[in-house]
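Below is one structure, written out as C-alpha coordinates; the observations come after it.
Yeah, one chain of the complex is gone here, protein chain that is, but the others are all in their spots.
Should a chain be cited, it is by its letter among A, B and C, assigned in written order, with residues numbered from 1 in that chain.
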Amino acid sequence: MNSIYLRVSYADTDQMGMVYYANYLAFFEKGRTELLRSIGLEYKTIEERGFYLPVLHAECKYISPAKYDDIITIETKLYEITAASITCSYGVKCDEKLLVTGKTKHSFVNKMLKPVRFPKDIKELMEKNLEEQTI
Amino acid sequence: MNSIYLRVSYADTDQMGMVYYANYLAFFEKGRTELLRSIGLEYKTIEERGFYLPVLHAECKYISPAKYDDIITIETKLYEITAASITCSYGVKCDEKLLVTGKTKHSFVNKMLKPVRFPKDIKELMEKNLEEQTI
Amino acid sequence: MNSIYLRVSYADTDQMGMVYYANYLAFFEKGRTELLRSIGLEYKTIEERGFYLPVLHAECKYISPAKYDDIITIETKLYEITAASITCSYGVKCDEKLLVTGKTKHSFVNKMLKPVRFPKDIKELMEKNLEEQTI
Partner (left out) sequence: MNSIYLRVSYADTDQMGMVYYANYLAFFEKGRTELLRSIGLEYKTIEERGFYLPVLHAECKYISPAKYDDIITIETKLYEITAASITCSYGVKCDEKLLVTGKTKHSFVNKMLKPVRFPKDIKELMEKNLEEQTI
(Lines give C-alpha, C1' and ligand atoms only; values in the text may rest on other atoms or scores of the structure.)
Protein backbone atom coordinates (compact mmCIF):
# COMPACT_ATOMS: atom_id res chain seq x y z
CA MET A 1 0.00 0.00 0.00
CA ASN A 2 1.15 3.52 -0.78
CA SER A 3 -0.08 6.65 1.01
CA ILE A 4 -0.01 10.22 -0.24
CA TYR A 5 -1.24 13.39 1.43
CA LEU A 6 -3.14 16.16 -0.31
CA ARG A 7 -4.50 19.50 0.81
CA VAL A 8 -8.03 20.11 -0.56
CA SER A 9 -8.02 23.35 -2.53
CA TYR A 10 -10.80 25.78 -3.41
CA ALA A 11 -10.62 24.48 -6.99
CA ASP A 12 -11.64 21.04 -5.71
CA THR A 13 -14.83 22.26 -4.01
CA ASP A 14 -18.32 22.89 -5.34
CA GLN A 15 -21.14 25.05 -4.03
CA MET A 16 -22.27 22.28 -1.66
CA GLY A 17 -19.06 23.20 0.22
CA MET A 18 -17.35 19.86 -0.35
CA VAL A 19 -15.08 18.19 -2.90
CA TYR A 20 -16.89 17.76 -6.24
CA TYR A 21 -17.47 14.07 -6.84
CA ALA A 22 -15.46 13.76 -10.07
CA ASN A 23 -12.33 15.16 -8.42
CA TYR A 24 -11.77 12.01 -6.36
CA LEU A 25 -10.89 10.24 -9.61
CA ALA A 26 -8.11 12.78 -10.10
CA PHE A 27 -7.00 12.12 -6.50
CA PHE A 28 -7.00 8.38 -7.31
CA GLU A 29 -4.73 9.08 -10.28
CA LYS A 30 -2.22 10.81 -8.01
CA GLY A 31 -2.36 7.86 -5.61
CA ARG A 32 -1.93 5.36 -8.46
CA THR A 33 1.07 7.21 -9.92
CA GLU A 34 2.85 7.26 -6.57
CA LEU A 35 1.99 3.60 -5.89
CA LEU A 36 3.62 2.68 -9.20
CA ARG A 37 6.63 4.89 -8.46
CA SER A 38 6.99 3.34 -5.00
CA ILE A 39 7.30 -0.15 -6.50
CA GLY A 40 9.83 0.97 -9.09
CA LEU A 41 7.50 1.75 -12.01
CA GLU A 42 7.39 5.32 -13.18
CA TYR A 43 4.25 5.75 -15.29
CA LYS A 44 6.05 8.39 -17.37
CA THR A 45 8.73 5.82 -18.23
CA ILE A 46 6.09 3.23 -19.07
CA GLU A 47 4.67 5.69 -21.62
CA GLU A 48 8.15 6.42 -22.96
CA ARG A 49 8.51 2.67 -23.58
CA GLY A 50 5.34 2.87 -25.69
CA PHE A 51 2.80 1.47 -23.23
CA TYR A 52 -0.29 3.04 -21.68
CA LEU A 53 -2.70 2.15 -18.89
CA PRO A 54 -6.06 3.65 -19.94
CA VAL A 55 -8.97 3.15 -17.55
CA LEU A 56 -11.50 0.43 -18.37
CA HIS A 57 -13.70 0.82 -15.33
CA ALA A 58 -13.85 3.16 -12.33
CA GLU A 59 -16.06 3.18 -9.29
CA CYS A 60 -16.29 5.37 -6.26
CA LYS A 61 -18.25 5.11 -3.01
CA TYR A 62 -18.82 8.39 -1.21
CA ILE A 63 -19.14 7.92 2.55
CA SER A 64 -18.42 11.35 3.98
CA PRO A 65 -17.35 14.57 2.25
CA ALA A 66 -13.83 16.03 2.18
CA LYS A 67 -13.91 19.77 2.81
CA TYR A 68 -11.82 22.78 1.83
CA ASP A 69 -8.37 22.87 3.44
CA ASP A 70 -8.66 19.29 4.77
CA ILE A 71 -5.45 17.30 4.58
CA ILE A 72 -6.55 14.00 3.12
CA THR A 73 -4.71 10.71 2.71
CA ILE A 74 -5.03 8.63 -0.44
CA GLU A 75 -4.17 4.99 0.26
CA THR A 76 -3.64 2.99 -2.92
CA LYS A 77 -3.22 -0.76 -3.32
CA LEU A 78 -2.51 -2.98 -6.29
CA TYR A 79 -5.60 -5.13 -6.01
CA GLU A 80 -5.60 -7.48 -8.99
CA ILE A 81 -3.42 -8.38 -11.97
CA THR A 82 -4.58 -10.28 -15.05
CA ALA A 83 -2.80 -11.04 -18.32
CA ALA A 84 -3.33 -7.52 -19.68
CA SER A 85 -4.97 -5.48 -16.94
CA ILE A 86 -4.45 -4.24 -13.39
CA THR A 87 -6.92 -3.07 -10.77
CA CYS A 88 -6.07 -0.57 -8.05
CA SER A 89 -8.14 0.09 -4.94
CA TYR A 90 -8.26 3.36 -3.05
CA GLY A 91 -9.22 4.68 0.36
CA VAL A 92 -9.46 8.42 1.01
CA LYS A 93 -9.21 9.38 4.67
CA CYS A 94 -9.15 12.50 6.81
CA ASP A 95 -8.03 12.20 10.45
CA GLU A 96 -8.32 8.40 10.18
CA LYS A 97 -11.98 8.71 9.08
CA LEU A 98 -12.74 6.90 5.83
CA LEU A 99 -14.35 9.34 3.37
CA VAL A 100 -14.30 7.64 0.00
CA THR A 101 -13.33 4.25 -1.41
CA GLY A 102 -12.89 3.23 -5.01
CA LYS A 103 -11.37 1.02 -7.63
CA THR A 104 -10.02 1.53 -11.13
CA LYS A 105 -9.29 -1.18 -13.68
CA HIS A 106 -6.73 -0.48 -16.40
CA SER A 107 -5.90 -2.28 -19.59
CA PHE A 108 -2.28 -2.46 -20.68
CA VAL A 109 -2.04 -1.25 -24.28
CA ASN A 110 0.46 -0.19 -26.91
CA LYS A 111 0.53 3.06 -28.93
CA MET A 112 -2.29 1.80 -31.19
CA LEU A 113 -4.34 1.21 -28.02
CA LYS A 114 -4.24 -2.56 -28.62
CA PRO A 115 -4.11 -4.66 -25.44
CA VAL A 116 -0.72 -6.29 -25.01
CA ARG A 117 0.92 -8.55 -22.42
CA PHE A 118 3.03 -6.90 -19.76
CA PRO A 119 6.79 -6.88 -20.37
CA LYS A 120 8.42 -9.33 -17.97
CA ASP A 121 10.08 -6.69 -15.74
CA ILE A 122 6.82 -4.77 -15.29
CA LYS A 123 4.86 -7.95 -14.62
CA GLU A 124 7.33 -9.08 -11.99
CA LEU A 125 7.37 -5.76 -10.14
CA MET A 126 3.58 -5.68 -10.14
CA GLU A 127 3.13 -9.26 -8.96
CA LYS A 128 5.65 -8.78 -6.17
CA ASN A 129 3.55 -5.87 -4.93
CA LEU A 130 0.08 -7.31 -5.27
CA GLU A 131 -1.81 -6.89 -1.99
CA GLU A 132 -3.84 -9.64 -0.43
CA GLN A 133 -7.44 -9.06 -1.36
CA THR A 134 -8.76 -8.56 2.13
CA ILE A 135 -11.09 -5.72 1.18
CA MET B 1 -34.58 9.38 -21.35
CA ASN B 2 -33.03 12.77 -21.91
CA SER B 3 -30.28 13.52 -24.44
CA ILE B 4 -27.86 16.41 -24.44
CA TYR B 5 -25.06 17.23 -26.89
CA LEU B 6 -21.63 18.44 -25.90
CA ARG B 7 -18.55 19.45 -27.84
CA VAL B 8 -15.36 18.00 -26.32
CA SER B 9 -13.00 20.87 -25.53
CA TYR B 10 -9.23 20.99 -25.13
CA ALA B 11 -9.76 21.38 -21.38
CA ASP B 12 -11.42 17.94 -21.35
CA THR B 13 -8.46 16.16 -22.94
CA ASP B 14 -5.27 14.74 -21.45
CA GLN B 15 -1.92 13.94 -23.02
CA MET B 16 -3.19 10.54 -24.21
CA GLY B 17 -5.22 12.66 -26.67
CA MET B 18 -8.61 11.67 -25.27
CA VAL B 19 -11.07 12.85 -22.63
CA TYR B 20 -9.58 12.45 -19.11
CA TYR B 21 -11.49 9.74 -17.27
CA ALA B 22 -12.79 11.90 -14.41
CA ASN B 23 -14.40 14.36 -16.80
CA TYR B 24 -17.14 11.91 -17.79
CA LEU B 25 -18.55 12.31 -14.28
CA ALA B 26 -18.91 16.03 -14.99
CA PHE B 27 -20.61 15.14 -18.30
CA PHE B 28 -22.95 12.85 -16.34
CA GLU B 29 -23.81 15.78 -14.05
CA LYS B 30 -24.84 17.87 -17.06
CA GLY B 31 -26.98 15.00 -18.33
CA ARG B 32 -28.58 14.49 -14.91
CA THR B 33 -29.40 18.18 -14.51
CA GLU B 34 -31.11 18.29 -17.89
CA LEU B 35 -32.97 15.02 -17.26
CA LEU B 36 -34.37 16.52 -14.06
CA ARG B 37 -35.25 19.76 -15.85
CA SER B 38 -36.97 17.82 -18.63
CA ILE B 39 -39.31 16.13 -16.13
CA GLY B 40 -40.13 19.40 -14.39
CA LEU B 41 -37.53 19.34 -11.62
CA GLU B 42 -34.94 22.10 -11.67
CA TYR B 43 -32.08 21.00 -9.43
CA LYS B 44 -31.42 24.66 -8.55
CA THR B 45 -34.99 24.94 -7.26
CA ILE B 46 -34.60 21.70 -5.28
CA GLU B 47 -31.62 23.30 -3.51
CA GLU B 48 -33.57 26.51 -2.94
CA ARG B 49 -36.20 24.38 -1.17
CA GLY B 50 -33.44 23.10 1.13
CA PHE B 51 -32.77 19.70 -0.41
CA TYR B 52 -29.64 18.25 -1.97
CA LEU B 53 -28.77 15.16 -4.00
CA PRO B 54 -25.16 14.31 -3.07
CA VAL B 55 -23.63 11.30 -4.80
CA LEU B 56 -23.41 8.04 -2.83
CA HIS B 57 -21.89 5.91 -5.54
CA ALA B 58 -20.63 6.42 -9.07
CA GLU B 59 -19.35 4.01 -11.67
CA CYS B 60 -18.12 4.37 -15.17
CA LYS B 61 -17.25 1.86 -17.88
CA TYR B 62 -14.90 3.14 -20.57
CA ILE B 63 -15.43 1.39 -23.90
CA SER B 64 -13.91 3.75 -26.44
CA PRO B 65 -12.39 7.23 -25.99
CA ALA B 66 -14.04 10.54 -26.84
CA LYS B 67 -11.62 12.84 -28.65
CA TYR B 68 -11.09 16.58 -28.95
CA ASP B 69 -13.80 18.38 -30.94
CA ASP B 70 -16.10 15.32 -30.99
CA ILE B 71 -19.76 16.12 -30.57
CA ILE B 72 -20.91 13.61 -27.98
CA THR B 73 -24.39 12.72 -26.78
CA ILE B 74 -25.12 12.10 -23.10
CA GLU B 75 -28.23 9.95 -22.69
CA THR B 76 -29.54 9.95 -19.14
CA LYS B 77 -32.24 7.80 -17.59
CA LEU B 78 -33.86 7.70 -14.19
CA TYR B 79 -32.99 4.12 -13.37
CA GLU B 80 -34.16 3.48 -9.82
CA ILE B 81 -36.01 5.25 -7.00
CA THR B 82 -35.98 4.19 -3.35
CA ALA B 83 -37.40 5.91 -0.25
CA ALA B 84 -34.54 8.40 -0.07
CA SER B 85 -32.33 7.82 -3.09
CA ILE B 86 -32.35 7.85 -6.87
CA THR B 87 -30.07 6.20 -9.40
CA CYS B 88 -29.41 7.59 -12.87
CA SER B 89 -27.83 5.67 -15.73
CA TYR B 90 -25.83 7.21 -18.55
CA GLY B 91 -24.67 6.40 -22.04
CA VAL B 92 -22.13 8.58 -23.84
CA LYS B 93 -22.16 8.22 -27.62
CA CYS B 94 -20.42 9.69 -30.63
CA ASP B 95 -21.90 9.06 -34.08
CA GLU B 96 -24.15 6.36 -32.55
CA LYS B 97 -21.09 4.52 -31.19
CA LEU B 98 -21.29 3.84 -27.46
CA LEU B 99 -18.17 5.24 -25.74
CA VAL B 100 -18.91 5.20 -22.04
CA THR B 101 -21.68 3.97 -19.74
CA GLY B 102 -22.23 4.74 -16.08
CA LYS B 103 -24.48 5.07 -13.09
CA THR B 104 -24.70 7.44 -10.16
CA LYS B 105 -26.71 6.88 -6.99
CA HIS B 106 -27.80 9.92 -4.98
CA SER B 107 -29.21 10.27 -1.50
CA PHE B 108 -31.89 12.86 -0.88
CA VAL B 109 -30.82 15.00 2.07
CA ASN B 110 -31.64 18.23 3.89
CA LYS B 111 -29.31 21.13 4.71
CA MET B 112 -27.75 19.17 7.57
CA LEU B 113 -27.01 16.40 5.05
CA LYS B 114 -29.48 14.08 6.83
CA PRO B 115 -31.34 11.69 4.52
CA VAL B 116 -35.01 12.67 4.20
CA ARG B 117 -38.02 11.36 2.31
CA PHE B 118 -38.85 13.01 -0.99
CA PRO B 119 -41.57 15.68 -0.89
CA LYS B 120 -44.70 14.30 -2.57
CA ASP B 121 -44.47 16.47 -5.70
CA ILE B 122 -40.86 15.51 -6.34
CA LYS B 123 -41.54 11.83 -5.70
CA GLU B 124 -44.47 11.83 -8.12
CA LEU B 125 -42.56 13.52 -10.92
CA MET B 126 -39.68 11.10 -10.46
CA GLU B 127 -41.82 7.98 -10.36
CA LYS B 128 -43.73 9.06 -13.45
CA ASN B 129 -40.43 9.26 -15.29
CA LEU B 130 -38.73 6.11 -14.07
CA GLU B 131 -37.48 4.12 -17.04
CA GLU B 132 -37.97 0.41 -17.36
CA GLN B 133 -34.78 -1.25 -16.23
CA THR B 134 -33.92 -2.92 -19.47
CA ILE B 135 -30.21 -2.22 -19.18
CA MET C 1 -17.74 38.43 -33.12
CA ASN C 2 -18.93 34.95 -32.27
CA SER C 3 -21.34 34.13 -29.44
CA ILE C 4 -21.81 30.80 -27.69
CA TYR C 5 -24.14 29.89 -24.84
CA LEU C 6 -23.19 27.73 -21.89
CA ARG C 7 -25.08 26.43 -18.87
CA VAL C 8 -23.00 26.76 -15.68
CA SER C 9 -22.71 23.31 -14.10
CA TYR C 10 -22.05 22.23 -10.51
CA ALA C 11 -18.56 21.20 -11.61
CA ASP C 12 -17.85 24.84 -12.50
CA THR C 13 -18.73 26.20 -9.05
CA ASP C 14 -16.69 26.48 -5.85
CA GLN C 15 -17.75 26.79 -2.24
CA MET C 16 -18.22 30.55 -2.61
CA GLY C 17 -21.27 29.54 -4.68
CA MET C 18 -19.94 30.96 -7.93
CA VAL C 19 -17.86 29.87 -10.91
CA TYR C 20 -14.25 29.17 -9.85
CA TYR C 21 -11.99 31.81 -11.38
CA ALA C 22 -9.83 29.45 -13.46
CA ASN C 23 -12.85 28.00 -15.23
CA TYR C 24 -13.46 31.17 -17.24
CA LEU C 25 -10.25 30.39 -19.16
CA ALA C 26 -11.85 27.08 -20.17
CA PHE C 27 -14.98 29.01 -21.22
CA PHE C 28 -12.74 31.34 -23.27
CA GLU C 29 -11.27 28.26 -25.01
CA LYS C 30 -14.76 27.16 -26.04
CA GLY C 31 -15.50 30.66 -27.34
CA ARG C 32 -12.20 30.80 -29.23
CA THR C 33 -12.73 27.41 -30.87
CA GLU C 34 -16.17 28.41 -32.10
CA LEU C 35 -14.95 31.81 -33.30
CA LEU C 36 -12.29 30.05 -35.39
CA ARG C 37 -14.86 27.55 -36.68
CA SER C 38 -17.25 30.39 -37.59
CA ILE C 39 -14.62 32.02 -39.83
CA GLY C 40 -13.76 28.74 -41.53
CA LEU C 41 -10.86 27.61 -39.37
CA GLU C 42 -11.33 24.40 -37.43
CA TYR C 43 -8.67 24.28 -34.72
CA LYS C 44 -8.64 20.49 -34.98
CA THR C 45 -7.73 20.79 -38.67
CA ILE C 46 -5.04 23.34 -37.87
CA GLU C 47 -3.45 20.76 -35.55
CA GLU C 48 -3.80 18.05 -38.20
CA ARG C 49 -1.82 20.33 -40.53
CA GLY C 50 0.93 20.40 -37.90
CA PHE C 51 0.31 23.80 -36.34
CA TYR C 52 -0.61 24.77 -32.78
CA LEU C 53 -1.78 27.91 -31.03
CA PRO C 54 -0.41 27.68 -27.46
CA VAL C 55 -1.25 30.54 -25.12
CA LEU C 56 1.45 33.16 -24.48
CA HIS C 57 -0.55 35.41 -22.20
CA ALA C 58 -4.00 35.37 -20.62
CA GLU C 59 -5.84 37.90 -18.54
CA CYS C 60 -9.22 38.01 -16.97
CA LYS C 61 -11.20 40.77 -15.23
CA TYR C 62 -13.91 39.55 -12.86
CA ILE C 63 -16.77 42.05 -12.58
CA SER C 64 -19.66 39.97 -11.26
CA PRO C 65 -19.91 36.23 -10.58
CA ALA C 66 -21.65 33.65 -12.76
CA LYS C 67 -23.73 31.27 -10.66
CA TYR C 68 -24.86 27.65 -10.89
CA ASP C 69 -27.42 27.00 -13.64
CA ASP C 70 -26.95 30.45 -15.21
CA ILE C 71 -27.01 30.47 -18.99
CA ILE C 72 -24.03 32.57 -19.92
CA THR C 73 -22.91 34.00 -23.25
CA ILE C 74 -19.28 33.98 -24.32
CA GLU C 75 -18.64 36.66 -26.93
CA THR C 76 -15.30 36.22 -28.67
CA LYS C 77 -13.51 38.58 -31.05
CA LEU C 78 -10.32 38.33 -33.04
CA TYR C 79 -8.62 41.35 -31.55
CA GLU C 80 -5.13 41.49 -33.02
CA ILE C 81 -2.96 39.65 -35.56
CA THR C 82 0.81 39.89 -35.79
CA ALA C 83 3.30 37.93 -37.94
CA ALA C 84 3.15 34.86 -35.71
CA SER C 85 0.52 35.52 -33.05
CA ILE C 86 -3.16 36.28 -32.57
CA THR C 87 -5.03 37.86 -29.68
CA CYS C 88 -8.66 37.11 -28.87
CA SER C 89 -10.87 39.17 -26.56
CA TYR C 90 -13.79 37.82 -24.58
CA GLY C 91 -16.89 39.07 -22.84
CA VAL C 92 -18.93 36.76 -20.59
CA LYS C 93 -22.51 37.91 -20.05
CA CYS C 94 -25.63 36.73 -18.26
CA ASP C 95 -28.95 38.43 -19.11
CA GLU C 96 -27.02 41.18 -20.92
CA LYS C 97 -25.01 41.92 -17.76
CA LEU C 98 -21.25 41.84 -18.30
CA LEU C 99 -19.67 39.42 -15.80
CA VAL C 100 -16.13 38.84 -16.99
CA THR C 101 -13.84 40.17 -19.72
CA GLY C 102 -10.53 38.80 -20.88
CA LYS C 103 -7.89 38.41 -23.54
CA THR C 104 -5.62 35.59 -24.64
CA LYS C 105 -2.57 35.93 -26.89
CA HIS C 106 -1.43 32.87 -28.85
CA SER C 107 1.73 32.14 -30.75
CA PHE C 108 1.51 30.17 -33.97
CA VAL C 109 3.96 27.27 -33.79
CA ASN C 110 4.90 24.04 -35.49
CA LYS C 111 5.20 20.56 -33.97
CA MET C 112 8.58 21.45 -32.44
CA LEU C 113 6.82 24.44 -30.79
CA LYS C 114 8.91 26.84 -32.93
CA PRO C 115 7.07 30.04 -33.95
CA VAL C 116 6.24 30.03 -37.64
CA ARG C 117 4.47 32.37 -40.07
CA PHE C 118 0.80 31.70 -40.75
CA PRO C 119 0.07 29.77 -43.95
CA LYS C 120 -1.49 32.17 -46.48
CA ASP C 121 -5.02 30.72 -46.29
CA ILE C 122 -5.11 30.92 -42.50
CA LYS C 123 -3.67 34.44 -42.48
CA GLU C 124 -6.27 35.64 -44.99
CA LEU C 125 -9.22 34.15 -43.11
CA MET C 126 -7.99 35.69 -39.89
CA GLU C 127 -7.33 39.13 -41.33
CA LYS C 128 -10.73 39.21 -43.00
CA ASN C 129 -12.30 38.63 -39.60
CA LEU C 130 -10.22 40.96 -37.46
CA GLU C 131 -12.53 43.18 -35.43
CA GLU C 132 -11.99 46.90 -35.09
CA GLN C 133 -10.22 47.49 -31.83
CA THR C 134 -12.91 49.57 -30.20
CA ILE C 135 -12.48 47.97 -26.77
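The working rule: contacts are C-beta pairs under 8 Å (C-beta built on N, C-alpha and C of every residue); 3 or more make two chains touch, one makes a residue touch a chain.
All values reported here derive from a predicted model rather than from experimental measurement.
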item	value
Touching residues on subunit C - with respect to the absent chain	16, 18, 20-23, 25-26, 29, 52, 54-62, 65, 104, 113
Residue numbers in subunit B that touch the chain omitted from display	10-11, 13-18, 20, 22, 68
Residues of subunit A in contact with the chain not shown	7, 9-11, 26, 29-30, 33, 42-44, 68-69
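Here is the rule we go by: only the chains that are shown with their structure count from here on.
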item	value
Classification of the subunit A:subunit C interface as same or different, half of numbers criterion	same
Angle of rotation relating subunit A to subunit B [CA atoms, steps of 5 degrees]	180
Distance from subunit C to subunit B - Cα centre to Cα centre, in angstrom	28
Whole-Å gap between the CA centroids of subunit A and subunit B	23
Rounded Å distance, subunit A centre to subunit C centre (Cα mean)	34
Residue list for subunit A, restricted to those that touch at least two other chains	16, 18, 20, 22
